[in-house]
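Let me begin by handing over the structure; questions about it come next.
All protein chains but one are shown in place.
Letters are used for the chains, namely A, B and C, taken in the order the chains are written, and counting of residues starts over at 1 for each.
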Amino acid sequence: MEKIKDIELKEGVSPTQIVKGMKQAGFQASHLGEAVELIERMKQENCTLFLGFTANLVASGLRGIIRELCEKGFADAIVTTAGSVDHDIIKSFRPYLLGSFNADDVELHQKGVNRLGNIFAETKGFELLEEKMQAWLKELYGKEKCVSPSTLTQFLGEKLPEQSFLHHCSKNGIPVFCPGITDGAIGLQMHFFKQENPDFCVDVTKDLKQLSGKVLLAEKTGAIILGGGISKHHIIGANIVRNGLDYAVYVSTASEFDGSLSGAQTREAKSWGKIKERGSSVQVNCDATIAFPLMASALKEKGLL
Amino acid sequence: MEKIKDIELKEGVSPTQIVKGMKQAGFQASHLGEAVELIERMKQENCTLFLGFTANLVASGLRGIIRELCEKGFADAIVTTAGSVDHDIIKSFRPYLLGSFNADDVELHQKGVNRLGNIFAETKGFELLEEKMQAWLKELYGKEKCVSPSTLTQFLGEKLPEQSFLHHCSKNGIPVFCPGITDGAIGLQMHFFKQENPDFCVDVTKDLKQLSGKVLLAEKTGAIILGGGISKHHIIGANIVRNGLDYAVYVSTASEFDGSLSGAQTREAKSWGKIKERGSSVQVNCDATIAFPLMASALKEKGLL
Amino acid sequence: MEKIKDIELKEGVSPTQIVKGMKQAGFQASHLGEAVELIERMKQENCTLFLGFTANLVASGLRGIIRELCEKGFADAIVTTAGSVDHDIIKSFRPYLLGSFNADDVELHQKGVNRLGNIFAETKGFELLEEKMQAWLKELYGKEKCVSPSTLTQFLGEKLPEQSFLHHCSKNGIPVFCPGITDGAIGLQMHFFKQENPDFCVDVTKDLKQLSGKVLLAEKTGAIILGGGISKHHIIGANIVRNGLDYAVYVSTASEFDGSLSGAQTREAKSWGKIKERGSSVQVNCDATIAFPLMASALKEKGLL
Partner (left out) sequence: MEKIKDIELKEGVSPTQIVKGMKQAGFQASHLGEAVELIERMKQENCTLFLGFTANLVASGLRGIIRELCEKGFADAIVTTAGSVDHDIIKSFRPYLLGSFNADDVELHQKGVNRLGNIFAETKGFELLEEKMQAWLKELYGKEKCVSPSTLTQFLGEKLPEQSFLHHCSKNGIPVFCPGITDGAIGLQMHFFKQENPDFCVDVTKDLKQLSGKVLLAEKTGAIILGGGISKHHIIGANIVRNGLDYAVYVSTASEFDGSLSGAQTREAKSWGKIKERGSSVQVNCDATIAFPLMASALKEKGLL
């Protein structure tokens, strides 16, 4: 059994050294340290790597890291929500702003500012999304009337500039699965588009084969899941067909006590065969905007990124 | 300004009296008391009422209350996840069991038991779902090859017995929107079905018009949202087209600090126009399995159910 | 193994029936149901019952229930914080007000209003406490120069009117242990008093014998602990000398993941011998202002209060 070691601060310390010190410190610091080691092992063992995240993280500066994971081909498949697509499109053209959790929301609404926690997203960005999406949907519709969500995200990535994570997914052939594709601003645009083009269709069952294929063809699978909800469940649920993930790292703030999927710890997934009985897994209970930049910096230092 | 009043325990106290005492007690008790009052007002003002919930609540005994809300036509539209459909189907034929959060998940897996917090769902129930779903999808497919999620849930409700909430929705013409319909056991069954019937399709854009119509045609709208994720966002997002909900009650355990949609308080929704600037709203920070039975008992006593 | 049963809403339902329905519903509802049963057993087996709570609950309407537990001799010993004494004194003379979590705190400060969540406590109440405490400390000091915390709380209870929980503790000989007695407004008053009377002394080691005696002389012990911090730990820590509590019910919102005592679940206490290996215990993850009024109403109905 390892000893708890007092963290020693040193000048010129690197991310890997911080993470190593955390590993021996107990509580969530140890979980973070273990998470980095598990991700290292995922890569060493050539796992097919699934990356899941919630939309708020794309609104945040974490998009930079997500983008790099796509650019470097670190992830083999993405599962995320409609909101992630919204934010990736808008932020490619117009920055979000750093505000405050305690802002007056009625006042913000009057000024055309939408709030996500302490991030402010101006309504103008959503107007821009409307304009772009209508043109893009028209173009896509010209090619194919009934698309899968991943076809749509692939297409959007081709339209978006380099700062977008979708851009790099499209470039690198990383599918972006989005099982709840209509639940966002892009969904509203699809609704508007369909009013003019009633045979426009997004068939969500079309992606199941490709996702299932990714899972079944892999020698081993691993997942990094930031946040909860549909992105989280869709990754672990997809891995049932191979009796579970070999590796799983969750970074989450949700609680277990209410029996929700978002709060379910990795061990719960073992009962379902969503993580293998002998699968290695850890949950870091932490806001991903704090935990993941440190984890990713350590992975970068290790040459894995 | 109201005074904080000490709660007085009395013999023969009714749910309404408990809730009334809570209203004046401060902290989340006051929020619960206010939530009941807001729901009362929603009904008094004939709001079109949206009810959203996460799948774990259908796995729990809360399904009984959800079902009654559908049976009595209390809700005008449901938004939920694929897992809710899974659990509603399975539990119509086979009960779930009360287990423990600390069970050994590897052992459970070996015994064919899947865990949601302290609820145990046997794998046999999912096998039963497979059998039923394949037959039902075949039948549905015979009628219509490309369905919307709410067409599927309507169809399933017609097949299910009285203890199912879907049964009552179908009977009462309450649409059950399920924007992430493939993310669950029924999604896996659709995948299997589509392998044999490649032109089977679930077009998620098909529901947008109906949902939007519900929102636009209403004189006033109100929402009761239990838990977070896609069910929560889809309801408030849909209400953007009318500049927001008039009333909103959230019951949630998620935290605001990480900027997630699940943790976003009602006031955040005002910046987006998802709740009206002058909309009345409250969040009860509580596991819905504790808060909602008490709230619903009070509503029952008031004759609203 | 018990089945999860759908909750059935009924007219004229009583608290006990609600709680019974919750017991079979899963998640924290089941924990609440189990908690009521454990408290019933504590009383049936004549456990010496320790009641712990944090100060905010005395600021809230829960004071009414706490008071009744003292009035009826339901609890045999109280462990709480200095703030509980502060609020019990002030609220005996001046009500607190129901405000809002989102109030402007700078503005409140300028108006002489202190905020605890959504409860407002006017500065005038603290001025009143100052006046009273100086007179009372003088009187107590006239009798005894070096007191234990429980001597002070006993003395204060004798001064306070019927709505105070301390009043009933003093009347019924229920000791109120307050190991962190200086950490509150009464602490500041002791500081002022000591400046004039340097040999005034509060010896915290004086209470250890009495507390330990309560624990050692009991045939069985049980605890109801609302919230975390020093009140929680002091009760379970005191029970080490008898190899642990026989029964423990925690009602808490704190999380386990950070290794804090406040978030530690009941099972952790078993490793320490703070709860017996075979002790029965449950944690209800919930704001006590919601969970405890319902629990107490059920206990009342059962004739235990």
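Things worth noting here:
To be clear about the criterion, a residue touches a chain if its C-beta (ideal position, glycine included) is under 8 Å from a C-beta of that chain, and two chains touch if they have at least 3 such contacts.
Small disclaimer: the values here were computed from a predicted structure and weren't measured.
Contact with the chain not shown here comes from a single listed residue; of C:S14, C:S30 or C:T81, that residue is C:T81. Touch with the chain omitted from the figure is made, among A:A29, A:L108, A:V202 or A:I275, by A:A29. Of the listed positions C:M42, C:I66, C:L116 or C:L140, the one in contact with the omitted chain in the full complex is C:L116.
Of the residues in chain A, those that touch the hidden partner chain are 1-15, 18, 21-22, 24-32, 56, 59-65, 67-68, 91, 95-99, 102, 116-120, 163, 267, 284-287, 289-291, 293-294, 296-297, 300-301, 305. On the side of chain B, the interface with the absent chain consists of residues 26-28, 102, 255, 257-259, 285, using the contact rule stated above. On the side of chain C, the interface with the absent chain consists of residues 54-56, 59-60, 81, 83, 101, 103, 105-106, 108-110, 113-119, 146, 179-184, 187-188, 190-191, 194-195, 200-209, 212, 227-230, 233-234, 237, 240-241, 253-264, 267-273, 277, 287-289, using the contact rule stated above.
Basically, only the chains that are shown with their structure count from here on.
One copy, chain A, sits rotated relative to the other, chain C; on C-alpha atoms the angle is 180 degrees to the nearest 5. Because chain A and chain B carry the same sequence, their contact can be compared by residue number, and over half of the numbers here are used by both.
Geometrically, the chain at the heart of the complex, using CA-atom means, is B.
Per-chain CA centroids place chain A at a distance of 43 Å from chain C. If you average the Cα atoms of chain A and of chain B, the two centres end up 25 Å apart. Shown for chain A are the residues in touch with two or more other chains, namely 255, 257-259.
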